Each structure stands twice: as structure tokens, then as C-alpha cells.
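Only one protein chain is missing from this complex, and each of the others stays in its spot.
Here is subunit A:
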């Protein structure tokens, strides 16, 4: 799982012995008490790591736990089990002071550009907040905010304006600027482009790619759209109901998916070429994956078994372990 077979030329860096981020056996449960303990976990023993400068994509349907994993890494969600290690330090349950120390290296870009900036603060004051918190002077912080705005393609005088004076795409650029203003090493992008129109989405994706190449950033890129992930990520982790179904190099997972769920996910993503899309549709229908509306499977076994065309009795009793198939790791007894 740590091998990166396909890397963009300029994103390739000397392989570091220590991963930037390492998530081990992560478990997150919502709620408290006996009832919550009996319910399936929102995130169920998830493992993955991100090397410095690497982009890992986290894909899955809504409710697959992908955003929850991002929140757990950022300290916004309590973790029920497992560990999250950042540069060798355990940050699973970091307190406010450790978070503050971490806050300049580990940052986030969220989905909704309308709510990720405080509408009552000027853009400059939102950008300066993380710097001021770390003791940067007001004039210096303003200078850096202006520089960063210029870098993301906005005018310098945007510092004195309010978020409502910008379009959705521009606001998302401001969010990116805010995430990158204190030179982080890892940015968690939680559906960072899914609220944007095509052309704006492309602008922000390009910006994220440029900044990564410029600064050697690592990204955890969380998205439901596998094509978007494929553009940016070197490795992809596919989640279903809180469990990893498949993970591996982006090209392998998206072009040659092994797990029945990944196959369904890839086949369902429509392409804007009518003839090819018709073929894909037929391929998807021939997969025989059942609709997701079926009842929630009981805990234990494979979470996908009720929809899976390959499922047998074994799938109901034994949770498939991740095993290497081709270039990827796949959690399926029959892949």
C-alpha cells in the first residue's frame, strides 16, 4: 500500500522513510451508550498513510465516513479507537495547545464556500487569523494575506472586502489561501470543489495542483466524484460504510477497479461522450450490483454483501481482509 507506482513527474519526491500522516485502525462511533456501541461504526478500522508531498484521494458515497475521517484527523471529531500519527507524533486526541502547534502544518479546505468564511469579517481578517494566533504582527500578517491572495489569483485589495462580495469560486480560492497562508505540509480538502461550477472547479483544481507542485504539499482529497479525485490524487482509498474496500494507485483503482463496489462506483460516473457513455451504461447494468436502498447489513462480514453480485455465505460471516490484487489492496473474498 505504500508503493506509489504512478506519480506525476514533478510531484515525485525522495521517498521519506516516515509517512507524513499515518492512520491506523481508526474507529469512530457516533453517539454514546449501549445503543451507539451496537450500531455499525461510522468509521471502522481504517488504515492508510500519506507520504510527504503525496495526494491521497478518499472516495465513497454519502455516509461512507470519508468526511468523518477528515474531521478526525483535524481534531473536529472524537475518535473511538485506533491512532492518527502526524510526522511520528500521536495526535489522536491532541489538546488545544498541541492543535495550535499543529495548526500551521495541518490545515483544511471545506466544501461550502458560503459558510467557510465568516461573513462578518473582512477577507483580510479571516486570512490573518491563523497568523495572528501565532504571534505574527498585524502589518506583517496583512502583507502576507495580500501576497497569498495574489498567489491564488485575486486582487490584493480583496483584503478589505467581505466574503459576500465574491463569487463561489473566488470564495473557495480565499479558503485555499487561508489554508496555505502558514505554509502547511498537509491540507485536508473535504469536497473542496464539489459545490462549484465546471469552469470554476477546474480553476480551483488547477490551483491546488500548482500549489502542491510549488510547495511540496500533501493532500488528503476527500470527494464523492472519482473523476475529480483521479485528476489530483496519486493514490485512492475507496470507502463503503466506514470500511476500506480498495486502495491503490489512482490509475489502477479508476481504470482497473477490482472490488465490485469500486467497479460500480467507477461505472456509475458518467462521461460526456454519448457513445462511450452508452457502453459504460451497459457495462454498469451487466455488473448486477443491487440498489443501495436495501436494508442495512448486520455488523460483521462484508458491508457491501447485500448489494454485491459475488456475495456468498462467507461474506456474511467473515469480514474480508485487505489483500494485494494487482497493484491495489482489495477487501473482497472474490476479487
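Heads up, the rule we're going with is that contacts are C-beta pairs under 8 Å (C-beta built on N, C-alpha and C of every residue); 3 or more make two chains touch, one makes a residue touch a chain; residues count from 1.
In this text, contacts and distances are computed from a predicted model.
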Item to complete: Pick, from "Iron complex outermembrane receptor protein", "Dipeptide/oligopeptide/nickel ABC transporter ATP-binding protein", "Hydrogenase expression/formation protein HypE" or "Nitric oxide reductase NorC subunit apoprotein", the protein name that UniProt gives for the chain of this complex that is not shown.
Response: "Dipeptide/oligopeptide/nickel ABC transporter ATP-binding protein"
Practice prompt. Taking the full complex into account, find the residue in A:25, A:183, A:255 or A:318 that is in contact with the omitted chain.
Written response: A:255
Discussion item. Considering the complete complex, identify which of A:28, A:265 or A:330 is in touch with the unshown chain.
Written reply: A:265
Worksheet item: Hey, which of A:52, A:65, A:103 or A:124 is the one touching the hidden chain?
Response: A:103
Worksheet entry | Touch with the omitted chain, as defined above, among A:203, A:247 or A:328 | A:203
Practice prompt. Write the list of subunit A residues that the hidden chain touches.
Written response: 5-10, 12, 61-62, 71, 74-76, 96-97, 99-103, 106-108, 110-112, 114-120, 126, 129-130, 133, 153, 162-165, 167, 169-170, 175, 178, 197-203, 205-206, 209-210, 213-214, 224-228, 230-231, 250-251, 254-255, 264-265, 267-277, 281, 284-285, 289, 291-293
